[in-house]
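Here the structure comes first, spelled out in structure tokens, and everything after it is commentary.
All protein chains but one are shown in place.
For clarity, chains are labelled A and B in written order, and residue numbers in each chain start from 1.
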Amino acid sequence: MITLNHYLVLAAILFSIALVGILRRKNLLLLFFATEIALNAINIALAAFSKYLGDLTGQLFAFFIIAIAASEVAVGLGLLIIWYKRTGNIDLDSLQSMKW
Amino acid sequence: MEKYLYIALFAPLVSSLFAALFATKPKKLFVGIVASILLFISFVSSAILLSYLAGTEEIVKVTLFDWITTGKLNIPFGFVVDEVSVIMMVTVTLVSTLVHIYSIGYMEHDKGFNRFFSYLSAFVFSMLILVMSDNFAGLFIGWEGVGLCSWLLIGFWYYKKDEPREVNPSISPAWAANEAFIMNRIADLGMLLGLFLIYWHIGSLQYDVVFAHVDMFSISVITLMGIFLFIGAMGKSAQFPLHTWLADAMEGPTPVSALIHAATMVTAGVYLVIRSFPIYSQIPDIGFYIACLGAFVAVFAASMALVNTDLKRIIAYSTLSQLGYMFVAAGLEAYWIALFHLMTHAFFKALLFLGAGNVMHAMNDELNIFKMGGLYKVMKWTAIMMIIASLALSGIYPFAGFFSKDKILEVAFDSGHYLLWFTLWVGAGMTAFYSFRLIMLVFFGEERYKKYGFHPHEAPWYMLAAMAPLAVLAIIAGFFEEPFEEFVTRLLPEYHFHIHGILTVALVGLTTLIALSGIALAVYKYSHGGFSEKWKETFIYKLLYNQYYIPILYDKLFVEPYKELSKIAWKELDLRIVDATVDFIAGVIYSTGFKGRVIQSGNLSKMLRWMVIGLLILLILVVVYSMAR
Partner (left out) sequence: MYEVVAFYLFAALTITMFTITVMTKNALYAMTSLAAGMIFISAFFFLLDADFLGVVQIIVYSGAVMAVYAFGMMFLDTLKDVKEKNPSKKIVFFLSGMIALLLVIILLTPMISDKVQALYPVSDELGNAEAVGIVLFTKYLVPFEVAAIMLLVAMIAGIILASKRMDESITLKVDEEIEKEVKGSQ
């Protein structure tokens, strides 16, 4: 029998995979991918809560997270493209112009 | 009547605040005028209260608001106008009004003109709080307030440089101000202990409550209360051994010396003893000790005045000596006589100081009386008024001092302490001598000032006019003795003389005799060239001239060791422990910041790593916390 804990552990594992991506990626585009994974992991947890608690709120939260992810992609990619046009790379370590 | 009470109390405060508005501005004449008018209003209100009280025998009591209310302690801001405080009020406001008017002329060319009036009025306000408060806490507030104003006014010319003791015995105004302040703090500690003791045993600081319950306690407790309160009085009234500050306080402007260090503040100690008479009448032994100390100071201070050459210091020692007389009367339970002498003394001593101020003005602030002489020709009115004051001080009939001072001598004789009487009697002779030595050296004889190139001139008319009422009072105040006695003994206990008739007359005669012979000696000696130079070489002269070496002794005994102690505390305690601790903490924070600076590298991937570390720590905390629960 699959319980809530199964889903939560799965979500935790996926979230940790996303964390690995966030920590080791220097390429901004791939960093975005990692954040998408993290968001999806949370969505699974929310949907699982929704089912096992018999409450729709979890699912609705997941909808809003998807909406946020979509806008994040739109704005983030736009910025990324501009940055690429200016500097010719999208390496995270090059984003240091604010450094004193 | 409450209306007049508030006007009398708060007019000086208004005056002070008004003058404070212009404190940093250049001289504004109207500041002095407004201050004087407000003080006059205060005086008029006090006089109305006096006549009301004399007519109706009703004591005016008001409570402004609750001041401190915690637990069982309840101290209201209450004021009382009874027979004692109304006499003090009238004396204080009268002298201060005249001193204010006089100061307009005296401080004419001073750049701190407005500031001066602000301080002076603040002093009057504090003094009124002191005398009008209906509880010991309010009295203490006024007590500290006058101390503060005294500090401000002694150090009024704070910018003057320190000089060695040989050149200027009081070193500098700032030094003298600090000395006065610190000496008073020592005494105030005693007074505070007395107040705590009273509160501890009685549970209230209201006069009426305290005095109603004071006989319920054992004699040792009351003795302790009396001793501690008297220590406070010793500081404020400059009794031995806390007397050195008063002579040094002469560094302040002369109107200040007249108002604070002659007429009002220094008599606060006497007022305290008079006010606490229910305590002191329980403990005649302490009263006798007070009387002895007073008699000692009376002669001790007078002896220093005999040889001093500084115009103001002579008068300051005279004040000290007269305070001793007051304490003799208060200690021997002749409270009303002490209060009477306090009042008459306020008039003629203020007059003497204001006259000295005129002389100083004429002589460009020169204070050495051996550089003066023959000033009578140019300063006739000042001379006349100072002679009146000196006659009053010496106790010559019919001047005010005769009535009050002779009464004190009578009390001393009457109480059976003949040694005390003899001491005071000698003191009276000395008083007469040094007063007329001063008069002779300043106003008569050879015109020595010409040698030093001074061009003396008489003071302006309004300064003389301000002195005139005091001169009149110095002459006539003594004739109010009987109504005064009748008035204040409604509150204070009466003093019953055992000696009558011929003995009294004989005593008066003896006292007048020694006073007259003192005057005669001074007049004769100084009109024939004074004492020989050899006299100055003798040990006694040097001892007296150097104030019995007490200031130097204090320097060696207290100041030097304290300095050493402070140095040790600075080098060992402060630098090694306190500073080191602070530096260590600062160093730790600084180096932590220096090392932690790498976190803020501006590199996003490193920041992400730190973020994840933070997340990890939070999760660990969650686990630890849930397990601990």
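Just so it is clear, a residue touches a chain if its C-beta (ideal position, glycine included) is under 8 Å from a C-beta of that chain, and two chains touch if they have at least 3 such contacts.
Computed from a prediction, not measured in an experiment: that's the story for all the values here.
Trainee: Considering the entire assembly, which residues of chain B contact the chain that has been omitted?
Mentor: Its contact residues with the unshown chain are 609, 612-613, 615-616, 619-620, 622-623, 626.
Trainee: For chain A, which positions touch the chain that isn't shown here?
Mentor: 1-2, 4-21, 23-27, 29-30, 32-34, 36-37, 40, 43-44, 47-48, 50-57, 59-60, 62-64, 66-75, 77-82, 84-88, 90, 93
FYI, only the chains that are shown with their structure count from here on.
Trainee: With chain centres taken as the means of their Cα atoms, state the distance from chain A to chain B in Å.
Mentor: Chain centres of chain A and chain B, defined by C-alpha means, are spaced 81 Å apart.
Trainee: Under the stated contact criterion, what part of chain B meets chain A in this complex?
Mentor: Those in contact with chain A are residues 601-605, 608-609, 612.
Trainee: Chain B touches which residues of chain A in the complex?
Mentor: 19, 22-23, 26, 92-93, 95-96, 98-100
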